[in-house]
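Every protein chain of the complex appears in place save one, which is left out.
Now for chain A:
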Amino acid sequence: MSAAKKKKHNTEEYLRMYTQMVRIRAFEDNANQLYLSAKMPGLTHMYSGQEAVAVGICEALTPEDKITSTHRGHGHCVAKGAHFKEMFCELLGKEEGYCRGKGGSMHIADQANGNLGANAIVGGSMGIATGSALTAKRLGTGHVTVCFFGDGATAQGLWYEVMNMAALWKLPVIYACENNGYSEYTRTEEIAAGSLTARAEAFGIESFKVDGQDVLAVNKLAGELAARCRKGEGPFFLELDTYRYHGHHVGDINRDYYRAKDEETEWKSARDPITNFGKWLIDQKIMTADELVAIDNEIAADAEAAVKYALDAKYPDVREVDMHVYADTAA
């Protein structure tokens, strides 16, 4: 590839990464507002602050590659290619939502883009992701599965069972632990003994630690590991250092008792994945500040329009309540 062509190619990728991160932030800001203005049923968990993880990884995947997501799943969903409209409709329990309103925030799934679904059981998707990798291997599809989970989920025994099998059977799965320093109202040090990477290494699984606020670093590593998975060199484990900006869920507002304000300010001001990547794009003369602002504004308008659409959309007909309990089986 000529230097000029390569530069152009990379520029498109960079732009997509920037755009996708801003889209996640915009989605979450609107979701938070919906909660605060009592327009959203139930609670939801904000992904803000962790955007570089979902985007860095999902930009290294094809639409056919699979992911499994968590209770903090909007970021993964957007990053894997979902649309605002169907997502907001799902959050509001509307018929046009990705799950026809049956799932809501914690169960949002987007089959068409390879998102096998969020999960309200911590660690609940670890088996699913590993099973998806078994399918890929058995059918020779060449697809990779990324299993997203939090630091808290590493306490689930299921992870150790499936890592053992994934390693024995050389499955194309990447376990991606988003270590945001907390599980609910408890610091990670208080719930995790020893080292997380060492745990995966005990199964002979190659493991990496990466700065989860650096979208380029995440993307580069994820790209390499996905390629190696396709060659039969998986599984892998990735620990990504990151931070959640909001409370554990939108209702967790007074949180000084477990997390200092200063710490939050520090991460937001010095390590914001979007601000820092934006600066880099400007420094590298890939984009101008004005161009970035234009992108931000366009996305903000998109999100707002999608929210408005979803608020006006209709609820599912009550007759749908007992639809989809069982799948049809062809005679």
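A few comments on the model shown:
Here, a residue touches a chain if its C-beta (ideal position, glycine included) is under 8 Å from a C-beta of that chain, and two chains touch if they have at least 3 such contacts; residues count from 1.
As a convention for this text, contacts and distances are computed from a predicted model.
Within the choices "(2Fe-2S)-binding protein", "Phosphonate transport system permease protein", "Pyruvate dehydrogenase, beta subunit (Lipoamide). (PdhB-2)" or "Molybdopterin-dependent oxidoreductase", the name that UniProt assigns to the complex's undisplayed chain is "Pyruvate dehydrogenase, beta subunit (Lipoamide). (PdhB-2)".
Among A:C77, A:M106 or A:L196, the one in contact with the hidden chain is A:M106.
Interface note: of A:L15, A:M165 or A:I191, the residue touching the hidden chain in the full complex is A:I191.
Only one of the listed residues, A:G123, A:P172 or A:G234, touches the absent chain: A:G123.
Where chain A meets the missing chain, the touching residues are 41-43, 93-94, 99-107, 119-124, 152-153, 155-157, 183-186, 190-192, 257-258, 315-316, 318, 320-322, 325.
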